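Right, one structure below, let's go through it.
Other chains dropped; remaining ones untouched in position.
Going by the order they are written in, the chains are A and B; count residues from 1 in each one.
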Amino acid sequence: MSIMRLDEIVARFGGRLSGDGSRVVRQVATLERAGPEEISFLANLKYRSKLSDTRAGAVIMSEELARHSPVPCIACDHPYLYFARVAQCLNPVAIAQGGIHPAATVETDLPASVSVAAGAYIGPAVRIGERCRIGPGCVIGPGAEIGDDALLHANVTIYGGCRIGARAILHSGAVIGADGFGFAREPEGERAGAWVKIPQIGGVIIGDDVEVGANTTIDRGALDDTVIEDGVKFDNQIQVGHNVRIGAHSAFAGCVGIAGSASIGRRCTVGGGAIILGHLTIADDVNISAGTLIAKSIPKPGNYTGAVPFLEHGEWLKNFARLRQLDDLADRIRALEAQLKDLAASTAKPEETT
Amino acid sequence: MSIMRLDEIVARFGGRLSGDGSRVVRQVATLERAGPEEISFLANLKYRSKLSDTRAGAVIMSEELARHSPVPCIACDHPYLYFARVAQCLNPVAIAQGGIHPAATVETDLPASVSVAAGAYIGPAVRIGERCRIGPGCVIGPGAEIGDDALLHANVTIYGGCRIGARAILHSGAVIGADGFGFAREPEGERAGAWVKIPQIGGVIIGDDVEVGANTTIDRGALDDTVIEDGVKFDNQIQVGHNVRIGAHSAFAGCVGIAGSASIGRRCTVGGGAIILGHLTIADDVNISAGTLIAKSIPKPGNYTGAVPFLEHGEWLKNFARLRQLDDLADRIRALEAQLKDLAASTAKPEETT
């Protein structure tokens, strides 16, 4: 753990300090829990009421809130981003000690700065960059490449031939490069309906600064590669199908599924549990809400949603059963409009004729 | 495997025995498959017809059904719960033999009663309770704590610093304590849209008697801890985000996703594939149906649903396309109501005036 003075923080990251610059902070914490050697932040006005009771050593916040702060504060334009930078400083990434644990199996040459933990297996012809840390139980298949300063937590699996950029963070249970789901079907004969596997000979190419959550899976391409550009962030339990392409700095919340050959733009965000079907294209700067199924391409930036509201179960029964009758209801509205028009015309006549 | 006489069972768990108490049962089985040394149960009236053909040595059922039993039976108030207890007696949990497999790597002191299987890695400063069984390939990070009598099946990963209570059962591929999904976004400049990682310095605290299914993931907190209270049961493939809090005895079916900072009450049940968004609060005793998206807090106990009925595809095309026109349809209904009122008024006048 590190330690910083408030004036050091402001010297490094900017912002306006209000209060004693010699005050020292050792860690970040929430407004509720922070003590005098911890620094907190207030980015959401909703939580402003928590400011008055805080015991934090300092708080990062917007200029407009700064005058309300009962404790030293740093006023800045983007408090949450500022907080992220301070938090990183106070919690520096551990440096690889270097060295291969005797209970690891390594069949390639590695830089001395790389550390490989017990039970890991690294196949032949693997290239691993400087200062990488390979956790216990990780498996890296033949010919894979990993950039400098990558961190593989325990039990990550990387299939042969996949390429991963610098500063990657892969969480436990992530699987990179399993076969895509590709089969042709027997149309006739005694094996009608049986599936014939298409060998998946493409790879996975992952850019720099990508984070992959626990138990997330990214399949290798069928013929060409699956491509993840720089800075993409995946939460846990995400499935990325073969030949998907994802543009830089897009982010995906937990449980998202992306089917094969989908092409997703840059700086997109996708909410939890959303499903993106295959062979479609999503523009840059598209935001997809949680629980939404994307079944056609999205050519324009914007926010898109297809989630269904929930109801108390009895209310749901009454209302959602009507979904099966929507077309009938629409027909009846159209019929009513026609009848009403006729009726209005026919009842108007007497008045006109009188 | 154990063996019990019917009168021993009744002496231990109560209920009314009808039939020969000296009869011995060795295992539990379904009504269809049970043989004379197996005990079955009938908890759902729907399956009553299967009773007449059963060859079971005994059947556990409600008092009202007991007189229909063609075989010895135990009548009780809660047959399924009673069956659970009998099944546990006949299938006692294996006792750890104790001892560390030579192919395991253990960097801490463990009680002699703990067994650690081949390929497991246990980091420094880990505390593991009596009689725990750590399966092959498990990884337990530095400073983690596990209570007495816990069972970790193969290839479980527990990150450093997480705490898990007594009698926990963790299934293969479960990951406890990976980083929560927390990033701040660069708003401007040449890196606009890039994500800056918020170090996830909270932990995971899991109570006693919690079961975690295969490939389920529970993230560590950002600043404070993620908290799972006693007796919570998770099925497979579930995602629990950072700083989630789950009350005692809640249960989650497969493929559920729970976003960060959601707070879920006690004794809740959540059906398969449901998604619970972040920063919301769900009361005690809430039951959420499968496939439901919870996008706002639920302050009252009850059953809540937002699932969509399926249709034959052609019917679906006709009906669900109307979802895009719902607001228009509602407007047209309102217009019809207004027009009809006007028309009724205008056509009424002649009658009044005559």
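The definition used in the following text is that contacts are C-beta pairs under 8 Å (C-beta built on N, C-alpha and C of every residue); 3 or more make two chains touch, one makes a residue touch a chain.
Model, not experiment: these values are computed from the prediction.
Since every chain is the same sequence and 2 are placed, give me the total copy number for this complex.
This complex, considered in full, is made up of 3 identical copies.
Here is the rule we go by: only the chains that are shown with their structure count from here on.
Averaged over CA atoms, how far is the centre of subunit A from the centre of subunit B? Could you give it in whole Å?
Comparing mean C-alpha positions, subunit B is 24 Å from subunit A.
For the complex, which residues does subunit A have touching subunit B?
27-30, 33, 77-78, 80-81, 83-85, 87-88, 90-91, 101, 103, 117-119, 135-137, 153-155, 169, 171-173, 209, 211, 213-215, 231, 233, 235-237, 248-249, 251, 253-255, 266-267, 272-273, 290-291, 307-313, 316-317, 320-321, 323-327, 329-330, 333, 336-337, 340, 343-344, 347, 350-351
Under the definition above, what is the set of subunit B residues touching subunit A in their complex?
Those residues of subunit B that touch subunit A are 103, 105, 119-121, 137, 139, 141, 155, 157, 159, 173, 175, 178-179, 181, 183-187, 193-199, 201, 215, 217, 219, 223-224, 237, 239, 241, 255, 257, 259, 273, 275, 277, 288-289, 292-295, 302-309, 311, 315, 318-320, 322-323, 325-326, 329, 332-333, 336, 339-340, 343, 346-347, 350.
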